[in-house]
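Input: one structure, supplied below.
After this line comes subunit A, so read on.
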Amino acid sequence: MPDSAPLLAVNDLHAWYGESHILHGMTFDVRAGEVATLLGRNGAGKTTTLKSVMGIVGRRTGSVRFEGTETSRLSSNRIARLGLAYCPEERGIFSSLNVAENLALPPAVRAGGLTLAEVHELFPRLAERADSQGTKLSGGEQQMLAIARILRTGAPLLLLDEPTEGLAPVIVQHIGSILQRLKERGFTILLVEQNFHFALGVADRHYVVENGRVVDCVPNSRASTATLQGYLGV
Partner candidate 1 sequence: MITLFGYPIQALMGQLLLGLINGAFYAVLSLGLALIFGLLNIINFAHGAQYMMGAFVAWLLLTYAGINFWLSLILAPLALGLFGMALERLLLRRLYKLDPLYGLLLTFGLALIIEGAFRQAYGVSGQAYQVPKLLQGGINLGFMYLPLYRAAVVVVSLVICLATWLAIEKTKLGALLRAATENPALVQAFGVNVPVLVTGTYGFGAALAGFAGVLAAPVYSVNPLMGSNIIIVVFAVVVIGGMGSILGSVLTGFGLGLIEGLTKVFYPEASSTVIFVIMAIVLLLKPAGLFGRTA
Partner candidate 2 sequence: MKQVFNAVLAAAALVLVAGGSAQAQISDGVVKIGVLNDQSGAYSDLSGQGSVVAAQMAIDDFGGKVKGKPIQLLSADHQNKPDVGSNIANRWIDVDHVDAIVDVPTSSVALAIQEITRNKDVAHLNSTAGTSDLTGKACSPTTVHWTYDTYAQAHGTGTAITKQGGDSWFFITADYAFGHALETDTAAAVKEAGGKVLGSVNAPFPTTDFSSFLLQAQGSGAKVIGLANAGTDTINAIKQAHEFGLTKAGQQLTGLLTFISDVHSLGLDTAQGLILTDAWYWDHDADSRAWAKRWSQKMGGRMPTSVQAGVYSAVTHYLKAIDKAGTDEARKVVDTMKTMPVNDMFTKNGKIRADGRMVHDMYLVQVKTPAESKYPWDYFKVLRTIPGDEAFRPLDKGGCPFVQSAGK
């Protein structure tokens, strides 16, 4: 795995919502094939970072490079087409679409995505409930659906915003094992997490975010729940 060429390189990223300046120079990178997390308190700027990388935040400056291509001036659909896929915190399941339609919605951006059969093998519940309205699923099932639908697109980099939020421990565990399998399959994952235990179980590196900046990078080998909590002053 070449250290020199990260898949995603973010440098001095600033972002604003209206007049409020949220990101104050985020700098970090994600290497191909690794799972990296952004950890931090509520309001530190983690979600805004994902949205800025995806191009959803209107006003942003600085540099975001994906596979060497500068994306900070592109619109979100062009960014997605480069090979980034995004799973929002609120999951974004469409209520007017059934499960199968939700699953089929994001267009393929590259060859090599999971086939529908592979998705169903990973998430058997989605096959069973294909005809249900998307938002009639349980919270856990909706989260599975939100992850499942971006696996089909062939995007090598997945941006996941708090996939475990509000879910029962057994489901969190299940999601953890799925992320493990995705990593084995070669996906690169940038994860925003509040659940340190979960983060420790899946990630290679942790970026600690405070007030819209990265204040430290901790390899998973040096991290523990205690150290991470220490960083965040929890």
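The candidates came about this way: all candidates are chains of the complex that A comes from, given by their letters.
Of note:
By our rule, a residue touches a chain if its C-beta (ideal position, glycine included) is under 8 Å from a C-beta of that chain, and two chains touch if they have at least 3 such contacts; residues count from 1.
Keep in mind it's a predicted model, so treat the numbers as computed, not measured.
Only one option in 1 or 2 touches subunit A in this complex, and it is number 1. Residues 54-56, 75-77, 79-81, 85-86, 88, 92, 94-97, 101, 104-107, 109, 150, 153 of subunit A are the ones touching candidate 1 in the complex.
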